[in-house]
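Below: one structure, written as structure tokens.
The other protein chains are all here in position, but one chain of the complex has been omitted.
Presenting subunit A:
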Amino acid sequence: GIAGGIGGRAMAASDALEPNDYGDITTYNNYYEFGTGKGDPAKNAHMLTTKPWSIKIDGLVDKPGDYSMEQIAEAMTMEERIYRFRCVEAWSMVVPWNGFELADLLDMAGVQSGAKFVAFETAMRPEEMPGLRYPVLDWPYVEGLRLDEARHPLTIMATGIYGKPIPNQNGAPIRLVVPWKYGFKSIKSIVRITLTDTQPPTSWNKANAGEYGFYSNVNPTVDHPRWSQASERRIGGGLFAARQDTLMFNGYDEVASLYDGMDLAKNY
């Protein structure tokens, strides 16, 4: 990895961040494959088999194939990243992730020069994921990033929280974390990563393009059509906690240059 542990370059935006309780982080989840209630994933995700696990990396890469979790873990530099996590529903948390930079994994597979985007896919196992019985979304869950977003040092693949293996309800055994984007971009339980030259489809965009764009950067000046994004409620403060202002790029200003010259109201 490029950045060090806590306090490294990539951590600039996380000064003085107080992580949420492990209990809050692991009982308040959106993971619709296990149900649409916030408590459903913690109740149902134990059914998911996470060992063995491998990620198929394909598309425009030099070394396509199935990469096992063991193989990945051995090759990557693990570190802790304490990140703000801002949900599109206007609540937020602070999560101490353990993981490695996505760029390192992409380098392991060897990205070819024609690649411009990275597509991700979540496991789809109806017998282990009761939420798949309902057509809440067009399953399997898919997400995508532009290659430069994927290669940014802030973008990580997380395999742990608070130094423990990541719980199933948080996306075990391996998930994406893109801290300057709304939480739904940080796709969970990844089974496939595809390098492409065209912008890949993304689940929430397919479900409602007017509400969820491909970029979905945290942006207090661009509202969700049904609610304001100007402020957020920090989880963990109890019944009487005051709202706080939402920060552009969720406070991670170092990514601003990725979007130079782009109209972020249009490319929401």
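One rule holds in what follows: a residue touches a chain if its C-beta (ideal position, glycine included) is under 8 Å from a C-beta of that chain, and two chains touch if they have at least 3 such contacts; residues count from 1.
Everything below uses one rule, namely that contacts and distances are computed from a predicted model.
K.L.:
Considering only the chain that is not displayed, what protein name does its UniProt record carry among "Protein-methionine-sulfoxide reductase heme-binding subunit MsrQ", "Metal ABC transporter permease", "Doubled CXXCH motif (Paired_CXXCH_1)" or "Cytochrome c oxidase subunit 1"?
P.N.:
The correct option from "Protein-methionine-sulfoxide reductase heme-binding subunit MsrQ", "Metal ABC transporter permease", "Doubled CXXCH motif (Paired_CXXCH_1)" or "Cytochrome c oxidase subunit 1" is "Protein-methionine-sulfoxide reductase heme-binding subunit MsrQ", the UniProt name of the unshown chain.
K.L.:
Quick one: say which of A:V136, A:V191, A:M248 or A:L264 touches the chain that got left out.
P.N.:
A:V136
K.L.:
Can you work out which residue in A:Y67, A:W91, A:W180 or A:Y268 touches the chain that's missing from view?
P.N.:
A:W91
K.L.:
Applying the definition given at the start, please give the residues of subunit A touching the unseen chain.
P.N.:
That gives, for subunit A, the contact residues 20, 23-24, 27-28, 32, 36, 38-39, 89, 91, 134-137, 204, 207, 223, 226-228, 231, 233, 235-236, 238-243.
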